[in-house]
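There's a structure below that I have some questions on.
Only a single protein chain was left out; the remaining protein chains are all shown in position.
Each chain gets a letter, A and B, in the order it is written, and its residues are counted from 1.
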Amino acid sequence: MADTVMECRNLWKIYEKITAVKDVSLEIKEGEIKLLFGPSGSGKSTLARCLALLTTPTKGDVFHRGECLTRPGVNLNKARARIGFVFQHIWLFHHLTALGNVELGLRRVLKLPKKEARERATKALREVKMEEWANHYPAQLSGGQQQRVGIARALAMDPYIIILDEPTSALDPELIGEVTDTLRALAKKGTTMFIISHEMQFAREVADEMIFFNQGMIVEEGPPERFFTKPSSDRAKRFMERLIKRTTKE
Amino acid sequence: MDFIIEFLPRIFDGFLVTIQVTFFGVIMGLALAIPLAIGDLYGGKIVSTIIKFYVEFFRGSALVAQLFIFYFSIPTLLNIRIDWFTVGLVAFTLNSAAYQKGYIKGAMESVYEDQMTAALSIGLSKVQAIIYVVLPQSLRIVIPAWSNEFCSLAKSTAALLTIGGKDLTAAGRTMASQTWRILESYTFIALIYFLWITTVMKALDILYNKVKIPGLEVSA
Partner (left out) sequence: MDPLSQLSFILWGVPTTLAISILSFLSGLALGIPLAFIRVYMGKPFQVMVDLYEKILRGVPEIVMMLLLYFGVGLALGLKPFDEAFFAVTFALGLRSGANQSQIFRGAIRGVGESQMIAARSLGLPTSQAIIHVMIPQTFIIATPGLGSEYALLIKDSAYAFILGVLETMKRTDILRMTTFDTVFPYFASAFIYILLTFPLATYLDMWGSRKRKELGL
């Protein structure tokens, strides 16, 4: 049995007026890919950010490789360095080139010497096929290219898990493919990933398990095949139908 | 034209004073404005309230009143003597910092949220994120506003005249009263101000275009 890489128990996130995450527990094992999907506003991003320690959960615990990171006194910066995160709206650093974006963490967090940082950053860019764009600024890249740099930025830090929050939903339809292809390649290499996505074709190919999320709660989880053939909950079924209809139309 | 040539040395001395006070004020003002902006954004309620009072005093009151407070009131209160040049350096620095704080804070806020989250996600600490991500972006964005601040500070140094300062405007006044070529004297002084202020603003414009980064432009 593979080790558990990331786990949360009875996680809650309550904003002033809204409870965004309600009593969620889940775990991801090494090499596993879990894919979360559900309606907009259901709390997916909030859950992802709690898991990545980018926001503090209101209640409940998050464990990474057996260590509880929601206790007081944990060095969160150190922890975040090894958790890859890819944002829905990409969020590259505007003032740095593609290479600069990938190098920043290597230089300032891992404190690698210049030469080594450059080699590692270049390797990460090569992995997402962005090496030749290394000296371009984000604004000079297409959305798909930017997101691949975003993936390289996470990848370069040698993360034991990558969390991706709708990495393709801000992209024009014709650019989605290059990003999902990059992720397929990572999947093939056995990268542990927690992906929020509504690309159903992609999900079916790469996910070991899918999770349907609604109103801050896990409604249903299981292997992709089950969602595509006979989802047990009514909500998941209707949501799947809508998604599939939308994708086939496009 | 003879009278101008005769007065050139004096004008030059006055011009030097104007330049010194202006550059000192703008640069030290920036040095002070950065911690003020950071303090206002991340320093908590008490710190930001103190900073607000400071800023409101210097932005809300007339510059002449500020000069008089530094020239007359504070020496009385502290029982010291301060010459007009020192008063100029201190007052213009503090005054400019109050304005610049606003620009820098605005620029920092505009790059803040997403960039901060992205920086944290790769393991940078908050302080590192400010140094390596937020500030490099904000300082670039702020150059055009900074150029305007330079312009208004350069002009307001003329108020040194009210506390007996020997700046460019004072030199012009001396020239006007001693030669009785009043219109010509002031026009000449106005021309010098216009030329040097416009030149520096042009230089800042060139600097901005040099360090500008695609996607981080501000429209003028």
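Everything below uses one rule, namely that a contact is a pair of C-beta atoms (placed from the backbone, for glycine too) under 8 Å apart; a residue touches a chain by one contact, two chains touch by 3 or more.
Given the structure is predicted, the values throughout are model-derived calculations rather than measurements.
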Not-displayed chain touches, in the whole complex, chains B
The one residue from B:Phe3, B:Phe23 or B:Phe57 touching the chain left out of view is B:Phe57
Logged for chain B, residues touching the omitted partner chain are 56-57, 59-66, 68-69, 72-73, 75-77, 151, 154-159, 161-162, 169, 172-173, 176, 180, 182-183, 185-187, 189-190, 193-194, 197-198, 201, 219
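Basically, only the chains that are shown with their structure count from here on.
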Between the Cα centroids of chain A and chain B the separation in whole angstrom comes to 46
The chain A residues in contact with chain B across the complex are 52, 54, 77-83, 85, 87, 89, 91-95, 104-105, 108-109, 137-140, 153-154, 157
So, in the complex, the side of chain B touching chain A is made of residues 111, 114-115, 117-125, 128, 132-133, 136-137, 140, 213-216
